[in-house]
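One protein chain omitted, others in place.
Per-chain residue numbering starts at 1, and chain names A and B are given in the order in which the chains are listed.
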Amino acid sequence: MSERAPLLVLKGVSRHFGGLVALSNFSVALEQGEIAGLIGPNGAGKTTVFNVVTGVYAPTAGEIHLAGRRIDGLSPVAVNRAGIARTFQNIRLFGGMSVLDNVLVGFNQSAEHGLLGALVRSPRAVRESRMFDVAAMDLLDTFGLADQAAQVARNLPYGAQRRLEIARALATRPKMLLLDEPAAGMNPQEKAELMELIRFVRERFRVGVWIIEHDMKVIMSICQRITVLDHGEIIAEGTPAEVQADPRVIEAYLGEPV
Amino acid sequence: MSSRKSDILLPLVAGGPRPWVVTLRSNILLPVLVVLMWPLGRLVEWSPYVNDYFSHVVLMVGISVTLAVSLQLINGVAGQFSLGHAGFMAVGAYMAGYATKTYAPDFAAAPQTADAAMVAAFFLALLVVMTTGGGLLAVIFVAVRRTRRVHRALPGVLAVVLAAWFVHDISAARGQAELPWYLLWPQILARLGDVFEWIMGMAAKAAPAVNSIVPACMKSGTTLLAALLGGGIMAAAAGLIVGLPTLRLRGDYLAIATLGFAEIIRVAVVNSEALGKATGLSVPPYSIEPNPEEGMAGQRIFPWIYGWMLITIVVVWRLANSAKGRALQAVREDETAAAATGIDATHHKVLAFVVGAFFAGIAGGLYAHLDGYLNPNSFGIMKSIELVVMVTLGGLGSISGAILAAAVLTWLPELLRAPADWAALLLRPFGVRGAEDLHMPQWLVDALAAVGENRMVFYALLLIVMMLLRPRGLLGGRELWPQRRTLHARPPAATEDMA
Partner (left out) sequence: MQEFFQQLINGLSYGAIYALIAVGYTMVYGVLRLINFAHGDVYMIGAMAALYAAGGVYGLSSLPWSPGAGLLLNPAIWLGAFALVAGLLRMAGRPQGRWLRSVLTVLAVLTAAAAASEVLTRAVRAAGLPSWPGAVLVLLTAMVNCAALGYVIERVAYRPLRNQARITALITAIGVSMFLEFGGQAVFGASPQAFPQLIPGLEEHPELCRIGGVVIGRVDAMIVAVTLAMMSGLWWIVMRTRTGMALRAVSFRFDTAALMGIDVNRIIAFTFVLGSALAAVAGVLVAVRSPKVDPLMGLMPGIKAFVAAVLGGIGNVPGAVLGGLVLGVTEVMVAGYFPQGSQYRDGVAFVILIGVLLLKPSGLLGQNVVEKV
C-alpha cells in the first residue's frame, strides 16, 4: 500500500514469565494501512504479543517502534496515546455504561478542556462535548449501532458488543488497530459482515490492522500478510497462499505433515 | 450513573444555543441559590415551629448530605471502595478549627477581631512547608527506587547529601555544631518550622492592611471562608496522600487501607497536644449571633452549610456527568479496558479522592464551627461506616439517592429519640404546642421511651431490613429526576475532520 517506513516494528522481542518463555525473538514489521494477521495454535503466545505491544507487559528483551518512536516499556495508557488501540479476547466493554458513553470515553484523550472547564461548562467544554457527541454518533452509525446508542452495553447481543468494542477503539484515533479474535463466537453471516467492516474501517479511518484469529477463512481472505506463531516463536511469515502451503505451519496445526 | 436504565437520548438537534450562552446559563443558578440561603436562614429562624434542637438536626442534615455526596463521587461514580471518609472530614474540621481558634478566636462574636489574612497565611505556610517536606521525601523515595541503576540514582542521592550538608552547616553556624548524622532529621524539621514561622511573621505584618480592605459586615464571613477553604485544601492534600499509595489496591483491600488511614489520622489527633488530645478541641462557634437574644443559635451558619451543600451537589453532579465523569465510570467498570482506551486510572482515581476529600473537609470545617467542639471519637470508624451506609442505601452512583439517604439516615435516629416531639412539630399548625398536648396514653409514652432509649438497636434492624429488601439502594441506582441528554449537531462542514 504505502512505500513509506513501516508503521509498527518489533525487533527481537522476547517475554519471559519466570522460567516460562512466552515469546522468543519475535520480529515483525507492519506497514501503514496494511491488514496483517497473527495465527497459531492455542497457547502459542499471540495475545502475549498484543499485550507486550500495548504495554500490559514490558518486553524482557527487544524493541518496539511505532512510527519511528520507541514504545516498549510504556504503560498501556501511553501506548494508546501514541496511537495503538486494541480489542480483547474476552470482550471488555464498560458494561454498565451506555453504548454512546462507551464510545465517548474514547474521545477523552482528544479533549482539551480540563476539570475546571467541565465544572463551569466553559464554551470550550461545550463545544468539545458537542463535537464528540457528533463524532461518536457518526462512529456508531458506521458500525450500525446508532439506534442502540442509549442501550446499556452489557445488554447488547454478542456481535453488537464486538462491534462496539472496535468502535470504542477507533474513537481513540489510533494509527494501528489490534483486534484479538474479533470473529470469535460469530456465525458465518456475521463473520462476512465483520470482514467487510474491517476493510471499510481500514479505508475510512486509514489505520493499520493486525488481527489474531482462529478462523482461517477470515484470516486468509482479508489479510495481506500473516505471521504464524508456535510456542512463542515465528515459524512462518508471508502472504496467505505462502503460509497455507508451508509444511511447518501444517505440522503445527495438524501435528504431522500431511 | 444509573446501572440499569440508561439516559434517554433525544435525537440530534440541529444547532442549539451558542456555547457562551450555555456557559452563562449554567452558571447563574448556583450563585442565586446560594445567595438565597441567607434569607432562607432568616425564615427558618423566624418560624415559630422550630427550636434549637430541630434547627440543629436540620443543620446536621445539611452537613451529612455534603459528606454523602462527596463520598458518592469516590464510591459510587469512581467505584473506589473508600471506608475512610471520616478521616478527611476530621482533617478539615481540625485544620479549620485550629486556625480560627489560634488566629481569630473571637471572630464570630466580635467581628472586628476577625483575621482572615492570618488564617489564610497559616494555611499557605502549612502548604509551603508540606510541599518542601514532601518534595524532599519524594526525591529520596524516587532516588531509592531508581537504585537499580546506580548512575540514575546519583543525582537524587547527591541532592539529598547536599541538602543535609547545608542544613548541618546552618545548625553549626548557630552553635549547635558536631551533630551526629542521624540527628539531622530533627534539624530538617526544625528548619521547616523556621520557614513556617518566617511566613507567619511576614503575614502578621501584612495582615492588618489586608484586613482593613474587607468591609466590616463581611469580616467574620471572610475568616470563616478562609478557614473552610484551608481545611478543604488540607483534606484534599490528605486525599492525595491517601489516594496515591492505595491506587493499586482493589475492592476490599482498598476499603481496609482507607479505613486504616482514617484511623491513623484519628490516632494522630488523639496524640496531638495542639489538637486537644482525647478531651477534644474547642473552636469558636459560628452559630452564636452577636446578640444571642435575637434568634436561634444555629441560623447564622445555616446559609454556609446549605450553600456549600448546594455547591458540592452541583460540582459532583457536573463532574459525574462530564467527560471526566465518564472516565471515572470507565475506570470503575474495567480498569484494563480503560487503560487500553487511553484513560489513566491512576490520575482519575486520585482526582475522585481529592475532590471528594475536599468537600468532606469543607463539611468538617462547617461541623467544627457548628457546635464549637470537636471530639476525635466522632471521626472514627463508625462515622465512616455511617457515611458508606448512606451512600450505599441511596444506591451506588446515584447522587439524588445519596442526598435522600443522608437526609433520612441523619434524621432517623433523632426521630427515634423523641418521636412524640416530632409528631408534635408536624401538628404545630393545628395548635399543638408540644408533646404534652398530644395526650398520649401512658403505654404509648412508655413504648416510645423504650424505643428512644434503644433507638440504635432499631436503627441497626432497620438497616438490615432495608438492605434485604432493597439491596440496590432506595432508588435502585437511578436518579430521582429523569435524565435526558440532548445531542446538538454542528453545521456539517466541521464534522468530517473528526472521523
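Methods note: contacts are C-beta pairs under 8 Å (C-beta built on N, C-alpha and C of every residue); 3 or more make two chains touch, one makes a residue touch a chain.
All values reported here derive from a predicted model rather than from experimental measurement.
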Selected from B:N211, B:T246 or B:T312 as touching the chain missing from the view: B:T246
Residue among B:T23, B:T392 or B:T410 touching the omitted chain: B:T392
Absent-chain contact - pick from B:L137, B:I464 or B:L480: B:I464
Of B:S212, B:T336 or B:N377, the one touching the omitted chain in the full complex: B:T336
Interface with the undisplayed chain - residues on subunit B: 81, 245-246, 248-249, 251-253, 255-257, 260-261, 263-264, 267, 271, 336, 381, 385, 388-389, 392-393, 396, 453-454, 456-457, 459-461, 463-464, 467-468, 471-472
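The definition used in the following text is that only the chains that are shown with their structure count from here on.
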Whole-Å gap between the CA centroids of subunit A and subunit B: 42
Residue numbers on subunit B that touch subunit A, as the complex places them: 3-9, 12, 16, 19-20, 22-23, 26-27, 315, 318-319, 322-327, 329-330, 333-334, 336-345, 351, 487-490, 494-495, 498-499
Interfacial residue positions of subunit A with respect to subunit B in the complex: 54, 56, 75-77, 80-81, 85-86, 88, 92-98, 100-101, 104-109, 111, 113, 115, 118-135, 137-139, 149-152, 168-169, 171-172, 204-205
